[in-house]
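Left out: one protein chain. Kept in place: all the others.
Here the chain labels run A, B and C in written order, and each chain numbers its own residues starting at 1.
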Amino acid sequence: MRRYAILLTFLLLVPISATRGQADIIAIKAGKILTISGDPVTDGVILVENGRIAEIGTEIEVPENASIIDASQKVVMPGLVDASAVPPVRGDLNEQSSEITPALRISSALDPQSKVLKRIVQTGVTTLYVSPGWRNVIGGLGVVIKPTGPPRRTQEMIIKDDAALTVVMGLDPISGNRIPWREPPTNFYYRRPTTRMAIIWMLRKSLFDAQQYATSKDKEDPGLQILCSALEDEIPIRLNVRRAINIRTALKLAEEHDLKLILDECTEGYKVAEEIAQKNVPVVLGPFYYYPGSSSQYREGREVNWNNAGILANAGVKVALASGAQSQPIDLLTAATFAVRHGMPRDKALKAITMTPAEILGIADRVGSLEKGKDADILILSGDPLKVTTRIERVILNGKTVHKTD
Amino acid sequence: MKSRFCTAFTAVLLIVFVMSALGYAGPVRKKLAIQAGKIITIAGADLKNGVILIEDGIIKAVGTDVEIPWDTFVIEAKDKVIMPGFVLAHTSSGLDRANENVPEVPFLSTFDSIDPISSYFEDSLRDGVVAMLVLPGNNTLLGGTGTVVRPHGRTVEAMLIKRYTGLKISLRPTRNTSRMGHMQRFRRYISDLKDYLEEYEQRKADAKEEKKPFDEEIDTRKQPMVDLLDEKLTAFIYCDRAADIPKAIEIHKTHELDTVLVLGSDCYKAVGLIAKSKLPVILPPQLIVWETNEETNEEEMKIIPMIFHKAGVKFAFQTDTSQYGSRYLWYQAATAVKHGMKRTEALKSITLYPAKFIGVDDRLGSIAVGKEATLVFLTGDPLDAQAWVDQVMIAGEIVYEKAKDERLKKLLEKPDEIQVPEDTD
Amino acid sequence: MMDYKRIVVVPSLLLLLMFTSTFGGQDIAIRGGNILTINDAPIENGIILIKDGKIEALGQDVMIPADVRTIDASNKFVMPGLIDAQSRLFVIDSELRESRTIAPELNIIDAIDPFIKEYREVLAQGVTVIYVAPGSRSLVGGRGAVLKLNGSKTADKMVLKTDVAVKAAIGVSPNNESSSLTRLEHYSSIREALLETKVYMQRKEKYDRELAEYKEKKAEYEKKDGEREAEKKEKPKRPAKFRPNPTYEVLAKVIRKEIPLQIEAHRVSDILNALRLADEFDFSLILDKCTEGYMISDEIARRKVPVIVGPVSTSFVDMPRLEYRNHDMRNAAILSRRRIKLALGVSGRDGASSKFILSAAAMAVANGMDKDAALRAITLTPAEIFGVADRIGSLEVGKDADIVILNRHPLDALTQVKTVLIEGKVVFERKTEQ
Partner (left out) sequence: MRRRIFPSILLSLSVFSHLVVAAEDTQSLAIRAGRIWTVTDGVITDGVIIVKDGKIHAVGKEPDVPAEAKILDMSDKDVIPGLIDAHCHVGLSLDIFAEIDEIVSAVTPDMQILDAFDPLAEDVTKARSSGVTTVMLAPGNKNPIAGQTAIVKLYGNKMNDWVLKRKGGVKLSLRDEALMSDRRPTSRAGLMALLREQLNEGKAYKDDEYDPCGEVLKRVADGNVPAYICACTVDEIASAVTLVDEYGLKAVLIGAEKGDEIADIIAERDIPVIYAPLLLFSKDKDLKRVVKLANSGIKLAFSSTAPKTALHDLRTSAILATKYGLNPEVAIKSLTIHAAEILGIADRVGSIEKGKDADLVILNGDPLQLTSNIEMVIINGHIVYKRQEE
């Protein structure tokens, strides 16, 4: 059903862009093109047709009917990919009534009119991953969207539904749960988990239930069905972990069940960088910068290293930098700039906000770098992207200018 | 002869005492010369390959063709950029509690509340801040007086630059009070104060008439407000929303105060009024706010420093320690430059202007002959995120060195390998 | 496309600039309209001449000087700017929350946020003046003010009159709970405050007397002092300083009839209590809301108390509160027929609701109010009640040129405000059809 819906959306989208695209071919004359996938190109041209990159290189003939964007003094790079963004959803992100809600789809709650989308596109983000909240042990399915234009139906923004299953090993699922102390439980907050061990027990039990379900299947259960596809590696698991001990547990669990894992937030990842690298598990770093000594945002993961991203990347871990879904968001270019300040190699930092998240989200065939055939998600910058004084002058999304500064 | 010896002796003693009080054991040289790759003087043009001559912590000469006397200790900094230390014109961090829960407490002083071992000061020094005005928070109507300190020293006395500077007035109503009630409370306080002063003068006159000695002093609890009305203290008026600006200006005018406006993030809407009033301004820490355009329904980015810059308002930046980049003053300036502010003006807004607003511009804020040698040594351009504060010099004395910063090392370097017990199952 | 837009935008901006710079405050003539003067009979095909923000001349045969900008109002209706007597514009409700119950010394001016943009939409519906008062949370909430929507960025420049009335409320419950006990408490608390004020006034009078005596004696003493130093009489003693109390100072003005007391009362018993208070203390009373006033219209009429009625329909308020249980849409009609001085207010959900003032008047007409009386109730009568009728409220020579030009009769549902002038300045002009 859902697959069809996506397919339908594509079919709907294609003719729209095709009719519009025939008239306008855009040629971007760029001073410097950071393709990300390959070497930078100086004095190059990008041809955009039908919302896709038709041609990219130095010696390209510009068609006569093309409208030209002159960026010959500028730097051009692919639109940013935010692997964990502030959800454009109203109200509670968490379904509090149960700890295990795998059938929850955050895509069905997206608010196309959300201010978050209008803002994030101005910071250069053209693709973002939205996850359910972190209050449940198994939270539900996340979605990859593009912040396209004025309020449309959410389906038109989605480029990959059921992109990952949110699982939390951090302490968030405990918060709010109560112990029935002297009185009988009066609502559903009197429940497990109230400890770290219970969180992991619940996760294990759910996986066990799913395995049982896979063999018997006596009554259809959409939740367990989704867990089954996660066990069969059809849907990757986005696991929120902060402390090193939890990261180890997660890696062990992944080995036991042969899961396809992506680690989220990973505050103490730098302590176990080699182990993560060895298991070939990618990492999405949330707000990696957190100052010890100031008022704590988290109860756990206080031992922060500013160079978390650099240490992980140098150990060979696939690292994506994200704006941070659940806390004070930051803009991605700033995140990369500070990652470099704190020790991450420059090229890896640039990849960490474009190509790497695209690969982690499984959409690298469409976004993340400037290559022929990919979506025309392009940023035009006034200078080096890793300078605070550099400004985003134009954001092009699917070949259309969606933001411009004057 | 003897008296001269005596003075010299006491002077030496005093210096020794002050140095020990500063708590820094390193050698203090009387005469210093810094050979810098680049000097951003703020006072004038930038100098390439310049020299700064320092004597007794005071700048004696700055220039490219300054001759270095033979008896001078030379600091080589040819790969560094040197500029005056950053000045923070308004902060309520580093205090035990920033706000008293009684609304009218002008007699309090942050001097009694500053926590010298708070990591906030250590961090500030690391980030190149050399002077800051610590004021009470924004939740009390008359919050108390402020203290200018340098983020270096183990006691408040050692940190002290200037005591009894500025008085915080907050126009944001406290809980259970309406905006009307808040303003009424302020007026009531002032009118009560004036009544009190009138009676005081009356008693003084009566005593004089009766030729009795008069030794009654003004109530110490009221003294700061009296000084405020006499322009001996600067009023730092916190405006929460744009609607507070006209009120602040009215207070400024009716009581003829020396005023600095401390703005909330909504106040940019009143930029016209602020520009007209020609009052100095301290911008909110959050420099970019989003506003929904009612007609187009688009989200518009409002860049607060640009709005004020275009209106010709002189301002100082503030920082917010809980925020990502805006915890650094240089980042605030760089954000403004990103959106079109003039570089020199942006740099002044983190050095000279704040120094002026808090009344220490005779000593700090720029590199000029006669000013204190309070400098930061940067590894690159101040507005570039890849540049670090390498050294900080306060009054001719190096007080911070990145190479010796253990805390920073811990934050940036990979920890030693942890032994993991073997998994046996 | 872009260029085309720019071509249009730039000249129109220039035009706008020219308007504001050259015509602002200049002489203007409005010609050819059907002038509803409100205080007098309408003038068909009349001319209004404006000079220095005031109405200079008015009538069918007014000479228009040659160099005057003329606004053509033929086939249109011209009337004075509308007044919403129960507006919430420029205030944020949460900022009016005061924990004190008797606080007449508060002034709504301190809570005015001139940066609220909604006033433009209200202005575009012909409202040029509003009356804002503190809410009904406190029993005596503070003083209200009459403001002009002239787009000024400081409250002081919007003010037409401050200290218009002291706002009080009897029997209005913030939590939608109502019991006779709280009603009694409201009434007796206000009464107590007024009684205390009387005591305060006596004390102050006494002090003033003593002070005068003291000064006299002192002068005498000093005179003697100069003459015969040896025979020093006892030095006169200064009376103990009297500290003025701002709360009672304001209430004293109410008792001296310098400021009216505006009492919000909905139910019959509360209205009667308000009238009783006015009888006892002899202050000038303005009845606000007066939801069940139609049941005791004779009582109100007998005392010649002015009334501000609103909301006309309960749909204007957020929740049908208990106070509106016996709300009747004919309230305004019944009261106005008793020759009670009556103003209509919107009393809407928020500040922007003030734009419905014409709709409210039309609803009152549908429920039996006379058309002229309804128009008067949103122009001249509120101006009279608030004591600003010398400046606004009708089209008369010498009054402020606050003028609204509409394409149809103001009570027609499809009427559109075409032009609004405040003190002779065009502050709104409709370019396109809505």
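Everything below uses one rule, namely that a contact is a pair of C-beta atoms (placed from the backbone, for glycine too) under 8 Å apart; a residue touches a chain by one contact, two chains touch by 3 or more.
Just so we're clear, the structure is a prediction, and the values are computed from it rather than from any experiment.
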Legend entry - Contact partner of the left-out chain, one of C:Thr128, C:Ser353 or C:Ser394: C:Ser353
Inset, instruction - Check the options A:Glu55, A:Asp111, A:Glu274 or A:Glu303 and report the residue that touches the missing chain. - result: A:Asp111
Legend entry - Hidden partner chain, residues of chain A it touches: 1, 5, 89-98, 101, 103-106, 108-114, 132-133, 140, 150-155, 187-189, 222
Inset, instruction - Against the chain that's been left off, what residues of chain C make contact? List them. - result: 118, 121, 124, 313-316, 320, 329-330, 334, 348-353, 355-356, 359, 362-363, 365-368, 371, 411-414, 433-434
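Quick note on the criterion: only the chains that are shown with their structure count from here on.
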Inset, instruction - Taking the mean of all protein CA atoms as the centre, name the chain whose own CA mean is closest to it. - result: B
Legend entry - Approximate Å spacing (C-alpha centroids) for the pair chain B, chain C: 46
Legend entry - Inter-centroid spacing, chain C versus chain A (mean Cα positions, whole Å): 56
Legend entry - Sites on chain B touched by chain C in the complex: 173, 176-184, 188, 195, 199, 241-243, 246-247, 250, 269-270, 272-273, 294
Inset, instruction - In the complex, go through chain B and note every residue touching chain A. - result: 119-120, 123, 290, 292, 297-299, 301, 321-325, 327, 331, 334-335, 337-339, 383-386, 388, 411-415, 418, 420, 423
Legend entry - In the complex with chain B, residue positions of chain A that touch it: 115, 118-119, 122, 150, 244, 248, 252, 270-271, 273, 287, 289, 291-295, 304-307, 311, 328, 330, 334-335, 337-338, 340-343, 386-391
